[in-house]
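All protein chains but one are shown in place.
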Amino acid sequence: MKIQDFNHQIEIRVRTFDIDMQGIVHNSVYLKYLEIGRIEYRRSYGYKILKSGQFNDGLTVIVAHNSIDYNSPAHIDDVLIVKTKISWIKNSSFCFEQIIVNDKDTVICDGMGILVNLNPETKMPEPLPEKFIHEVQRYENNLELKK
Amino acid sequence: MKIQDFNHQIEIRVRTFDIDMQGIVHNSVYLKYLEIGRIEYRRSYGYKILKSGQFNDGLTVIVAHNSIDYNSPAHIDDVLIVKTKISWIKNSSFCFEQIIVNDKDTVICDGMGILVNLNPETKMPEPLPEKFIHEVQRYENNLELKK
Amino acid sequence: MKIQDFNHQIEIRVRTFDIDMQGIVHNSVYLKYLEIGRIEYRRSYGYKILKSGQFNDGLTVIVAHNSIDYNSPAHIDDVLIVKTKISWIKNSSFCFEQIIVNDKDTVICDGMGILVNLNPETKMPEPLPEKFIHEVQRYENNLELKK
Partner (left out) sequence: MKIQDFNHQIEIRVRTFDIDMQGIVHNSVYLKYLEIGRIEYRRSYGYKILKSGQFNDGLTVIVAHNSIDYNSPAHIDDVLIVKTKISWIKNSSFCFEQIIVNDKDTVICDGMGILVNLNPETKMPEPLPEKFIHEVQRYENNLELKK
């Protein structure tokens, strides 16, 4: 992942309850930071998440896979920058690639999540709408459309 | 609160992600421990919580108040004992009194929570059912029925 | 508590992992929001929390008491305003009073926390430094100095 490939970023400050007894952010907490990045990424397109868990453009997604490589620990009160992009779209699923750096440009971790679009009623996977694909194509420079 | 007044107790082990940078359980985490105690207290009556948030005897409650006094810090891997009782019932609300001790009988904290019974549809307070009151009366030695 | 008595406020957005199965912010999460408010309150004085858990003016505090009254539930994606003040100081302890409202001015909850100043080495309570008391006196309109 190259840092310059990311068009979207947010800042998150590390809080007392994010730290574990080793004095560093607990490994599970980064999945929360990544999710905040994903939701703010969608907000930058103009969409927000509703009480139902659905976004207000009708998209209902679940997380099918997450992976994280932890590079350097983050500490209390650090301001972290979460960078987010969609790297590929494939029928009913798509992939978030993300990287978290601190304000000294140290890479804290990078992560990858695969999300699946569900029919809100049957809860079964269904193809992503054309509108979604076009919006991501306009926003991302290197989007891969997988068959 | 006297320790011998509690008829119900459960054990909870302190986990890595419960600890903060001071090496002790974070103050917000005790509210989670107290809630586990409250749900297991109800399970000891034969009831469990459903996907809707309602218990399977029809009870739908929300937390109206919580307070905690922190006495002594708990540490990683400690086995804590959460003791729970209902101290009073009043029309549509009731009060959990709880105490958490460690396995050396050190008092870690004591807490108090007031819960309110809701009509599951209107979400407005409604009187607690007679069945609930009688069950608590049978279980608790010093239950106070407030007017 | 009167809303106009608070000189300090921050915004916090409710996140997916803050919500429970009733679709509302879990009762324990508000203690996290209140703690963020308290740390940002101190940051507005120019102080920040260090890896040791101590603030960079030397203050080492622990939470001795927390209480919350829950008034109205907060929901996903709500932007909450956490208002914080110190209402009294007494020898080695002081009291945060806080209120959380949403962007429609609905009161979500109000909370109160008592913190105790510790000697960083002995971990025993010790009188709050004069500097701290004077800074709070300058910032708060209605500070009570308890004997």
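Each chain gets a letter, A, B and C, in the order it is written, and its residues are counted from 1.
Definition applied: contacts are C-beta pairs under 8 Å (C-beta built on N, C-alpha and C of every residue); 3 or more make two chains touch, one makes a residue touch a chain.
Given the structure is predicted, the values throughout are model-derived calculations rather than measurements.
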item	value
Candidate in contact with the missing chain, chosen from A:51, A:131 or A:146	A:51
Residue touching the undisplayed chain, where the options are B:76, B:112 or B:133	B:76
Residue of A:4, A:67 or A:122 touching the missing chain in the full complex	A:67
Sites on chain A contacted by the missing partner chain, in the whole complex	20-22, 27-29, 31-32, 35, 51-53, 62-70, 73
Missing-chain contacts mapped onto chain C	16-17, 19-21, 23, 26, 28-29, 76
Absent chain, residues of chain B that touch it	15-17, 23, 32, 35-36, 39, 48-51, 53, 75-77
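Basically, only the chains that are shown with their structure count from here on.
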item	value
Chain closest to the middle, measuring from C-alpha centroids that were averaged per chain	C
Pair of chains ranked first by number of touching C-beta pairs	B-C
Self-contact between copies chain B and chain C, residue sets same or different by half	same
Chain centre separation (chain A, chain C; CA means) in Å	30
Computed distance of Cα centres, chain C from chain B, in Å	24
Shared-contact residues (touching 2 or more other chains) in chain B	20-21, 28-29
